[in-house]
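The complex appears here without one of its protein chains, the remainder shown in place.
First chain written, first letter: the chains are A and B, and each begins at residue 1.
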Amino acid sequence: MGYPHKPHPKETVVLSKSFGDPDARTYKGWAKRGGYEAWKQAQTMAPAAITEVVKESGLRGRGGAGFPTGLKWSFMPKEKKKPHYLCVNADESEPGTFKDREIMRWTPHALLEGTLIAMRAIQAEVGYIYIRGEFTEPYAIMEQALAEATKAGRLGDHKIHLHRGAGAYICGEETAMMNSIEGKRGNPRIKPPFPAAFGVFGMPTTINNVETLAAVPHILRQGAAWYKAMSLSNPKSTGTKLFSVCGHVRLPGNYEVTMGFPLKDLLHELCGGMRPGRTLKACIPGGSSVPILDREESESCLLDYEGCVEKGTMLGSGGVIVFDDSADMVYQIMRLARFYAHESCAQCTQCREGTAWTTKILERILAGQGKMADLDLLLDLSDNMTGKTICVLSDSCAAPVVSGIKKFRTEFEDYIAGRKQPVMVA
Amino acid sequence: MSAVATQEDAPVFTGKTLERLQQILTRYPTKQAALLPALWLVQEDRGWISDRNMAEVGEVLGLTPAYVKGVVTFYTMYHQHPVGSNFVQVCTTSPCNICGAEDVVKALLAHTGAKELGATSPDGKWTVIEVECLGACGFATPVLVNDEFVESVSPEKVPELVKRYK
Partner (left out) sequence: MPDELINLTIDDVPVSVPKGTLVIEAAKQAGVLVPHYCYHPGLPVAGVCRMCLVEVEKAPKLQIACATTVTEAMVVRTQSEQAKQGRMGVLELLLINHPLDCPICDQAGECELQDFVFQEGRPGTRYTEYSKRFNPVEDFGPDVLYVPNRCILCTRCVRFMEDVAGEPVINVSERGDRAYIGIHPNARLDHPWAGNVVDLCPVGSLLSKDFLHKARAWELDKTASICTGCSQGCNVTLDTRDNVVVRVRPRPNLEVNRYFICDHGRLNYRWMNRGDRIEAPLVRRHATDWDEALSRAATVLRGAGGKAVALVSPRASTEALFLARRLLARFEWTGAFQVVMGEEAPLAGVPNLALRAERAPNARGAELLGYSRDYAAALATSRTAAVVLVLDEPDAAIETAGTLLYLGTVLPERSHGAEVVLPIANVAEEDGTYVNRDGRVQRYFQAKPAPGMARPAWWVLSELLAQVDGGEHYASAAEAFNALAGATDAFHGLSYAGLGGAGQAVAAKAGVTA
């Protein structure tokens, strides 16, 4: 639902059903709401059968990559020769995204249930839920829920451990997360080898996002066909998605809609539209790492994986950042570049040096010392930073820069030409 | 000057803390994997992680001090020097930035007496820093005061917030 607001009739409420209801956090409260029925069902199914259902449903990774979940599970060795692991990605750090936090705060048992089902499907005895260090409240709630579920005997032979992060966006990258769990610097790994072959502690591992796993119990209980049917535009994008809308809208919050839902309706209806006297200028639909859409593109974009690609962006994590006409695009793009420069792990040359240089150029433009050549330099730099590194943090820094210069070039030129007063000191 | 070891010098992993670490160690197949949790235990106990603490953690887990230091300096939530008793983290990444996060920072610096980012206030009670996305963008501006996550802070709400922690 549009938590913290009242549910909007156009929402499709599945995952967010109990958002805002503290009773749903408790084991008893969750059981009352049909909790752990899906897990009971899964325990009567063969692992491969569970995977089939999830494959059939069309569920795709909700962390940002959109990789088909059932397919990912099927990469795990069928014959178990070594310990298998499941890692749950609760590192939610993509700017604009705040849905996993809500899932953990309000429906921790939904995550536990989905985790258990996934662990059975991939034959993992041990699962780690990697929660970012700043999520102190979700951590405490998950800890409590885990204790309750364990006491109620739900876990059986499975072990689920919470692993607290310590402030690193890059640990949301699946291979960096595995390194972080192993007690190392959160450096992404080169692939191959892939996690299903060589993952955490060198063992076959699957990493899934919180929202992805929260959907699994529903899929098992109500069937793959039910989930698949929820698709407004492209049959390859099914089910519901929690969109975290933030920035310049009247009612920011998490909204759950069916895949293919028009972005225009999300912004102007569900979120109550722009603030009084303001007009929509730009929107980033999938967290800061995807290209920025201008007003026209935003208002014609359908919110599913393919629809966003059609508009030259990506669905990503579904973190919708809205900029109205009061936003200084140049400043905000600089702030995003600075984010990536802070979060770079320092392995790859392009990312380590490029994110910092990009930030410096933008700061200089904002300080009134930019040159026209700086825009070409930024584009060239972004090109060097794209498609050449171990992970895509580097590409993610380039995305807002390239799309920003393309679609809001006049704002940059205004600073360079001195038509706009500097807002920073060199 | 007394030769007695100060509180700071005393080992962290004794008694209850050691018990907790031993419990944590059972979660992982390697000792190294307990490093991040161990560092959290140190910070919980001492408020920050000194070079000496790093050496102790290394010894307990069979890692070199340089290795531990490499990990501590990677993760921004570990403090490598003492901070004010109220450590305040304010998100100023774009989604919060366009909702006035920088004004919240200014208000906090003024009302806590910390004056500058990263500096500790004269009464030792406050340190304010800017951090990257805290994952509560719809509740701009979120602020972490030690372990307490406060949503929707605006400059107007700052005086009341500061008073609450005095």
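Please note the rule applied: contacts are C-beta pairs under 8 Å (C-beta built on N, C-alpha and C of every residue); 3 or more make two chains touch, one makes a residue touch a chain.
Keep in mind it's a predicted model, so treat the numbers as computed, not measured.
Of the candidate positions B:Met54, B:Val83 or B:Val162, contact with the unshown chain belongs to B:Met54.
Contact with the chain not shown here comes from a single listed residue; of A:Glu56, A:Glu299, A:Glu353 or A:Asp414, that residue is A:Glu353.
Between the chain not shown and the residues B:Tyr67, B:Phe87 or B:Trp126, the one that touches is B:Tyr67. In the complete complex, the residue from A:Leu71, A:Leu377 or A:Met424 that touches the missing chain is A:Leu377. Looking at A:Arg62, A:Arg185, A:His248 or A:Lys281, the residue that reaches the missing chain in the full complex is A:Arg185. What chain A contributes to its contact with the hidden chain is residues 168, 185, 190, 341-350, 352-357, 360, 364, 369, 377, 383-384, 387-390. In the full complex, chain B contacts the hidden chain through residues 51, 54-55, 63-71, 73-74, 76.
Definition applied: only the chains that are shown with their structure count from here on.
Inter-chain centre distance (chain A to chain B, centres taken as mean C-alpha positions): 25 Å.
For chain B in complex with chain A, the residues that touch the partner chain are 27-30, 32-37, 39-40, 61, 63, 70-71, 74-78, 89, 92-99, 131-140, 144, 147-149.
Against chain B, in their complex, chain A makes its touches with residues 4, 83, 92-98, 100-101, 132-137, 159, 161, 163-169, 180-186, 201, 244-248, 252-254, 288, 319, 321, 323, 327, 331-332, 335-336, 339, 342-343, 345.
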